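Selected chains only, in their assembly positions.
Going by the order they are written in, the chains are A and B; count residues from 1 in each one.
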Amino acid sequence: MRFTPRGTRFFDLLADAAKNLVAATALLRELVAADPAEREPLAKRLHEVEHQGDELTHTIMVELNSSFVTPFDREDIQALAAKIDDVLDFMDTAADLAVLYRIGTFPPGTDVLMRVLCRAAELTASSMPGLAKVGDLEPFWIEINELENEADRVYRRILAHLFEPGGDALEVLKTKEVVEQFELAADAFEHLADVVQTIAVKES
Amino acid sequence: MRFTPRGTRFFDLLADAAKNLVAATALLRELVAADPAEREPLAKRLHEVEHQGDELTHTIMVELNSSFVTPFDREDIQALAAKIDDVLDFMDTAADLAVLYRIGTFPPGTDVLMRVLCRAAELTASSMPGLAKVGDLEPFWIEINELENEADRVYRRILAHLFEPGGDALEVLKTKEVVEQFELAADAFEHLADVVQTIAVKES
């Protein structure tokens, strides 16, 4: 049993996990813009980043079980690690499906979704050091919510465009399946921000 | 720091949020029955109701952060506000997509889903005052669960009907996307009722 003062060790690990998110979103953005024939190696690199994320989560869990922390904080740290995992999972799934379904050029608006995800990852990474000291995370939480709303709006427009009469239904189904993962990733960033908010309230 | 006796202020705010749900379901029901050409203003009004809901949630969160309540109750109140938000979000999405995808007449059975959602909203609104005093919320919880089961059954029949051979696959995809939001809203009412149940148990 070790005593970690105010859980600083966990905040370091969470900061690493958030930096990992930044790397993953950058790779996803590159993959979406890339020539379809060149997507597979990018999907593999993204999968490795996702795997590093899994290992960070595992380390956080092992540390949690061997450290003295209050049960309540423990839950929040577990939740935060789980939410970071969720974002990575959706992006990894999107990359895998894009290759597997041999998606061609992504529909207009997808680049906006990529910008939103990259910004959300950067914001999340820069919010992590704020968790350990008392920081004002309100602007972080507000911007993540605005980004999620933007992702939502763009996602619906992409679908309306895809669903226009005359399209090939199977192609539409496949593309929708991949673009949906982008939207789910934006949602997952919002849920992550909700946990950050919860922790910030308690630390204040 | 203010001390709120047994969190009564929160129950008032939650009651307002639940009344907002009643207004939203009534608008959605009107929109679904309306001529497609007349849906846009109804979707806008529903979006305003959803926005009022967001502001109520924000007020609840600000109050939570400046009041003395036990962390445990705090969590439940946060969860309840989040679930009310979920219901509103699904209904707002449904209305937006109905307009965006230019859905024609909704498939048979959709009126049953609307009746279920309106009843669930009324039940939820009338359960809120029961939270502050010790009330028997078992009948509320049971009826919400029955309504969710009914929504589920009707939803599956609507899909089976939509999927019958000969339909236009893109039209089916669009309609499914909107009707799915109704079913998700019914689900979200059930999750809301679960939180109500949790709070009721602790208050008893």
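For the reader, a short list of remarks on this structure follows.
Everything below uses one rule, namely that a contact is a pair of C-beta atoms (placed from the backbone, for glycine too) under 8 Å apart; a residue touches a chain by one contact, two chains touch by 3 or more.
Predicted, not measured: the structure shown is a model, and the values here were computed from it.
Of the identical chains making up the complex in this file, 2 are positioned in the shown model, whereas the full set numbers 3.
One rule holds in what follows: only the chains that are shown with their structure count from here on.
Between the CA-based centres of subunit A and subunit B the separation comes to 27 Å, rounded to the whole angstrom. Residues 64-65, 71, 78, 82, 93, 96-97, 100-101, 169-170, 173-174, 177 of subunit B touch subunit A in their complex.
Taken together, the subunit A residues at the contact with subunit B in this complex read 72, 152, 156-157, 159-160, 163-165, 167, 169, 172-173, 176, 194, 198, 201-202, 204.
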